[in-house]
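Yeah, one chain of the complex is gone here, protein chain that is, but the others are all in their spots.
Showing chain A:
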Amino acid sequence: MSQISINHDEVDIVIGALQLDLKSFMEEWRPVFSLFHLIIVKDPDLKGELEIPAGFNFDLYTKSDIDGVVGSSSNAISFSGYSCRYFGYLMSRKKYIISIDDDCIPARDSAGNFVDAVSQHITNLSTPATPFFFNTLYDPFCKGADFVRGYPFSLRSGVDCGLSCGLWLNLADLDAPTQALKPELRNTRYVDAVLTVPARTMMPVSGINIGFNRELVGPALLPAFRLAKEGNLRWETVEDIWTGMCVKVVCDQLRLGVKSGLPYVWRKERGDAIESLKKEWEGVKLMEDVVPFFQSLRLSTSAATAEDCLSEIAAVVKEQLAPANPVFARAAETMVEWVKLWKRVQTQ
């Protein structure tokens, strides 16, 4: 991939701590994380002290910080579990945010080289995206590639990239039924590509390994879709899938790009798919409604900022989905509260 010179002052790495012992996680990432400012947010439901090794430049936020900032909105917005990272996004003032789950360590590419996931996300975010026409050689801005014959010249300057979705080796982000059916299935395929997901094409964005341009799409990375029995394993959540679709709709509306592919992280073994399936299967079912909803969502031409888009999305969710299930009603409410909170905190 092409080397971009990174301004480290423009980046925050946000870690949602769902476990107390962050030592091995941070040691694995030390070569990369030690160069950046980190925002670590402790899951407000987690009891005890976080163990963070020395030599990192970080700010730590815990339940009391969250309660202090969020104040009266705390009724509507939950920052428990995986959602704790959104508080980190709220607190950041940087241009780029990279966020990686605390059970993922650096991967190695096919040649055995250490994959600097942060650097790759920043490269993805700082080079143009090409959502209006598919390039069959994938990312045309990467070294050794270009636009293919037939790619319209007027579309070759591309648009800004709002979101970079990375992938996972070893434990892929499959849902519980799929992993339960194929307990031995591990992702061993390193696909050496980044591509732009076309405009108006929806996709499931996994929160496990992402980067985004906070200045362009920041408010759209929001905690909203909480399942009744949401747990602390990704199999027991779909909050990031909901959020990801909001971000995609926002990007499509604002003519920004969403990229998917590199970088990979190595996702460690954790949990039991069958146990998770027994606990929480509602998320899988709800996707049947969520996906068609987002696919057919059209925003008004006056929605010109991420905040405007989110307010409109929330209104349509309330009108169309909320009657079917309280999860949607809560999501719509939370989205509205979040936009207010974001605006308030950003102007402080």
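By definition in this document, a residue touches a chain if its C-beta (ideal position, glycine included) is under 8 Å from a C-beta of that chain, and two chains touch if they have at least 3 such contacts; residues count from 1.
Heads up, the rule we're going with is that contacts and distances are computed from a predicted model.
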Missing subunit (named according to UniProt) among the choices "Glutathione S-transferase", "Ubiquinone biosynthesis protein", "Small ribosomal subunit protein uS10 domain-containing protein" or "UDP-arabinopyranose mutase":
"UDP-arabinopyranose mutase"
Among A:D12, A:D103, A:D160 or A:D175, contact with the omitted chain is made only by A:D175
Touching the absent chain when the full complex is considered, from A:I105, A:A145 or A:I274
A:A145
Residue of A:I6, A:M91 or A:M203 touching the missing chain in the full complex
A:M203
Counting contacts across the full complex, list the positions on chain A that touch the omitted chain.
110, 133-138, 144-155, 165, 167, 172-175, 177-178, 181-182, 185, 187-193, 197-206, 234-235, 238, 241, 244, 260, 284, 287-288, 290-291, 295
